[in-house]
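Shown here: the complex without one of its protein chains, the others still in place.
Take a look at subunit A:
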């Protein structure tokens, strides 16, 4: 097992950072009327760990006895949907966005089912079951609308915990029915505490300060990433004293390479080469948004100040189009062309005026 999983805190008391928040969750779990909740915050900030710890607080360690099931749902048009659910006697966890636009069916079925079954375990501390919905920000409008009344009507048998990166895409009526819980990324100091703790638990000896600093800066608030990188470095060089370079994931190194290619040469030939690399990245299931952001970040580090804002502007525009469109690669490529043209014109010193006219 990976360290991230092995040394994941199980209870609210074991959580290292946001102690004030843990305290609040603890008191909420103790009171009889636990509200619906919406956990939001950046990835790797520890939302899921916190949710699991809250469940533990609510029901005891019984929630750790998990069963993984594949459930089949039928759409009105008789199409079969397979959805993975993780459940214990007290809760059920699902990611309805797996089934795209049919998520409403899954939500409707699961919630009605839970709402109508009583808690079988008579010794359970609470009458309700908890439904955890991951990636709730990807729920379709229909699925969100279907949640609306259910959340009020079945309050006795059911509590909902939504887990999202961003609240922007949730409809207002859903937000107004939940207690919003913001989980900020850990601070640098918080991350250091956690890394040291993991080092100790893993028997990895002490973690040199400069190595820790490097890991923390690189992770940018993503605790999961920091622990993964730490473990990878430890594998590479067990004593850590020689301070090996941060073990970047392959895709990240690859993205940097693409960025460098864009800056080295701006020709149609180069566009083709870059495209091949982008395909490669996408075919390894690296999300297109991550690819774009990583390349853009690297590019702006290397160009003149006056170009930076424009490059990010087009990144924002093309990322948005990518979501609305069908073919991610088109938009990635268009952005690359755009950046090359901006860069080249800057060097040729040609003032063409408004580039917006080009596209």
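Rule of thumb we're sticking to: a contact is a pair of C-beta atoms (placed from the backbone, for glycine too) under 8 Å apart; a residue touches a chain by one contact, two chains touch by 3 or more; residues count from 1.
The criterion applied here is as follows: contacts and distances are computed from a predicted model.
A.B. asks: According to its UniProt record, what is the protein name of the omitted chain, chosen from "NEDD8-activating enzyme E1 catalytic subunit", "P-loop containing nucleoside triphosphate hydrolase protein", "Cytoplasmic tRNA 2-thiolation protein 1" or "DNA-directed RNA polymerase subunit"?
C.D. replies: Hidden chain identified via UniProt as "P-loop containing nucleoside triphosphate hydrolase protein".
A.B. asks: Among A:16, A:48, A:125 or A:148, which residue is in contact with the omitted chain in the full complex?
C.D. replies: Hidden-chain contact among the options goes to A:148.
A.B. asks: What is the set of subunit A residues that contact the non-displayed chain in the whole complex?
C.D. replies: Against the left-out chain, subunit A lists 24, 27-28, 30-33, 35, 40-42, 45, 76, 108, 137-138, 141-142, 145-150, 152-153, 155-156, 165-169, 172-173, 175-180, 182-185, 187, 220-221, 289, 293, 300, 305, 308-309, 312-313, 315-316, 319-320, 323-324.
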